[in-house]
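Other chains of the complex are left out, but the ones given are in their true place.
Chain naming follows the written order as A, B, C and D, and within any one chain the residues start at number 1.
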Amino acid sequence: MRMETGVCVLHLFCTPGKNADRDAVKAAVKAAEEQECQVVTAAILGHKGDIAIMALGPDVQALRRLQTGLQQAGLRVVDSYLSITEVSEYAKGMPEEALQARLYPQLPPPDKPAFCFYPMSKRREAHANWYATPFEERRDMMMEHGGSGRKFAGKIVQLVTGSTGLDDYEWGVTLFGVNLEVIKDVVYTLRYDKGSALYGDFGRFYVGYLAYIDDVI
Amino acid sequence: MRMETGVCVLHLFCTPGKNADRDAVKAAVKAAEEQECQVVTAAILGHKGDIAIMALGPDVQALRRLQTGLQQAGLRVVDSYLSITEVSEYAKGMPEEALQARLYPQLPPPDKPAFCFYPMSKRREAHANWYATPFEERRDMMMEHGGSGRKFAGKIVQLVTGSTGLDDYEWGVTLFGVNLEVIKDVVYTLRYDKGSALYGDFGRFYVGYLAYIDDVI
Amino acid sequence: MRMETGVCVLHLFCTPGKNADRDAVKAAVKAAEEQECQVVTAAILGHKGDIAIMALGPDVQALRRLQTGLQQAGLRVVDSYLSITEVSEYAKGMPEEALQARLYPQLPPPDKPAFCFYPMSKRREAHANWYATPFEERRDMMMEHGGSGRKFAGKIVQLVTGSTGLDDYEWGVTLFGVNLEVIKDVVYTLRYDKGSALYGDFGRFYVGYLAYIDDVI
Amino acid sequence: MRMETGVCVLHLFCTPGKNADRDAVKAAVKAAEEQECQVVTAAILGHKGDIAIMALGPDVQALRRLQTGLQQAGLRVVDSYLSITEVSEYAKGMPEEALQARLYPQLPPPDKPAFCFYPMSKRREAHANWYATPFEERRDMMMEHGGSGRKFAGKIVQLVTGSTGLDDYEWGVTLFGVNLEVIKDVVYTLRYDKGSALYGDFGRFYVGYLAYIDDVI
């Protein structure tokens, strides 16, 4: 099963089992890369997982084969996130090049070793129901949000991928930053935007730094 | 114990144990099929499970025997959902053929390889209590919802099965789509319907693609 | 430690371990029955448990010995519920025979193979606080609820046992039905009663069918 | 590290591992008792734990040594609660003897074999924020609560210990009762008090009966 537009994105958060086989892990990653996948690997700090393996590609079955290969190599997949690249309804008028960068991102960006992933949804509460809010108001909040983010241009690269119907939150957010401070600064700053302060619901945060397989198993 | 009307639906989300026996899994599925069960199998992406086995049939004990057979074949059942087919109170006037399709669905539909399952309930909150809302209002919201869904006709087949009193949510939703994009599109689009925006509560999403046992163990 | 009035009710939801010993399970059940316990066993569908063992009796230590016996026979107790039979404050004026049936139920009822258990509490929210509602209003809601339930007479037998201070919810509800459809119908229908729609909070649902030990291990 | 005033209270909820050593458990308890600790043991019903070991003493390290000793003897500590004895701000004017009984309780009380533990907090919600309520109102609610409890004098002994900053709830409540019925009656009755109905948030309930180590392993 292939994507028609954009690519499928699978974040796997893993911990090595007793008999984890580094060469088999590398072979699984290499096989995925030969099947049109990009694979980004990061060391994660804390108990939630030791390694993040983020894979993107148009062939959904190749992503599943990667997961199977990693499991057979002795990694336990302890958390994950499934999403697809998208051009949001608020970004329809962007230049073609920007649209292509959203649908077909080239990762990881250069000189951004800090890695962060978290899922998020928009609230549907009595006083703050995103899905009962008119398009124009939502668009304005998204534009404010985009403006806040652009102040971090050069320090942060952000990829927001859609997951409504695909996983337990509605979007996945992957950040690449020059260091941990800027990861904290951007997420903290954006939390004061109306779209986040009133409507944002955030899941678990996975944070670490880009590293090759050799460095994380 | 048999169903009098409609069929019982058991979704099993599994992960293979160390000694999973592919032949024994296939034998358990075959035995269920010989006891009036339909069995749909899918590969799932991510940590929540590796395989979905969805079984439907009038004989509840045959479904339980299938589960036991799969467990004895070395699959660990890590999540599940129990529901039954139903004709909702909003669909009573449908043509007989449509009613039969709801009570006795033939699965999987052709040319819809993408698979998605999630459970859902209707909220009982101060500002949005489905069960304290008059029938006419509920019916109108369900009709809006049906209309939104029909825009995806040909791309999505949806089966909504009832589970109030049978499992932790009130309905199970199984989607078969032409690809992952359309799964995301339909769930995202319907979330703006009043019945979802205000009243919908959604559980975990299991997503992958249809595959034979040989491809997933 | 014995009950002075009524009986103690222990629901144990179990899954057989690798070395589960069917004869030892049966011996533990038999020992409990010889210590004034009634023991009802059911096969459960899905990942939450494989077997339900519901035991009732006046001797609390006999119930604990049953649990220990089952554990030593190789069953893992993965969930449970502790409650006691009671005559609620809304049922004080009932005929003596009906009161005795509540305090000392004879289980299982005949010809009701479908089994369902779930715990529930009454909400204490801003707009719907059961414990801040006058007795007369609560009694009227309970009477409406009782009337809705009586429409299912002959198809459902219900046992509501009290667990405030004994387990994590305030009541345990055990249903015996002629089939799964009627279990769904009664719980769905009662959800529209004011006492459930506004005040009910429901826990996990365990559903299956009555079966002897030989059929479930 | 020692307490200056009152004693530290550690509730450990345990399940015996495969190689649990009864003599080693007893030796660990004895060692704690020789280090100024009181140790109360109870059999618990249900899956949440098999044994409760409640230890009180002025020497915090002695409590930790008890925990280590129990773990080394083969008990798995599956839940726990850490609190300290206190004289609440609403009880300051009590006679010296009553204050001493709160700070230095002698446990278990005689002829109260039923055992119950649960943690609780006071709500901080829009319509019911205990910490934004004037002292006088809080004191009046606590006095109503105390009056309700005193109706169970002779049947129940209650110990409320403080845990704000020490564990996940704000208080731990330990009840000793003449039987299970009175445990249910007191907790159910007090739930109608304003301080509980509007402000109480309750955690998990652990219930069983006092028993020696020999009876529970």
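Quick note on the criterion: a contact is a pair of C-beta atoms (placed from the backbone, for glycine too) under 8 Å apart; a residue touches a chain by one contact, two chains touch by 3 or more.
A quick note: this is a predicted structure, and the numbers were derived from the prediction, not measured.
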{"item": "With 4 copies placed, total copies in this complex", "value": "5"}
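Keep in mind that, in the parts below, only the chains that are shown with their structure count from here on.
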{"item": "Neighbouring chains common to subunit A and subunit B, by label", "value": "none"}
{"item": "Numbering shared by both copies at the subunit C-subunit B contact, with half separating same from different", "value": "different"}
{"item": "Angular offset of subunit A relative to subunit D [C-alpha, multiple of 5 degrees]", "value": "145"}
{"item": "Inter-centroid spacing, subunit D versus subunit B (mean Cα positions, whole Å)", "value": "45"}
{"item": "For subunit C paired with subunit D, centre-to-centre distance based on mean C-alpha positions, whole Å", "value": "28"}
{"item": "Touch-based graph of the chains, sorted into line, ring, star, complete or other", "value": "line"}
{"item": "Touching residues on subunit B, where the partner in the complex is subunit A", "value": "43, 45-48, 50, 113-114, 116, 118, 125-128, 175, 179-181, 183-184, 186-188, 191-192, 194, 196-198, 200, 204-205, 207-209"}
{"item": "Subunit C to subunit D touching residues, read off their complex", "value": "1-6, 8, 10, 12-13, 60-61, 63-64, 67-68, 71, 77-82, 84, 86, 124, 126, 129, 131-132, 162-168, 170"}
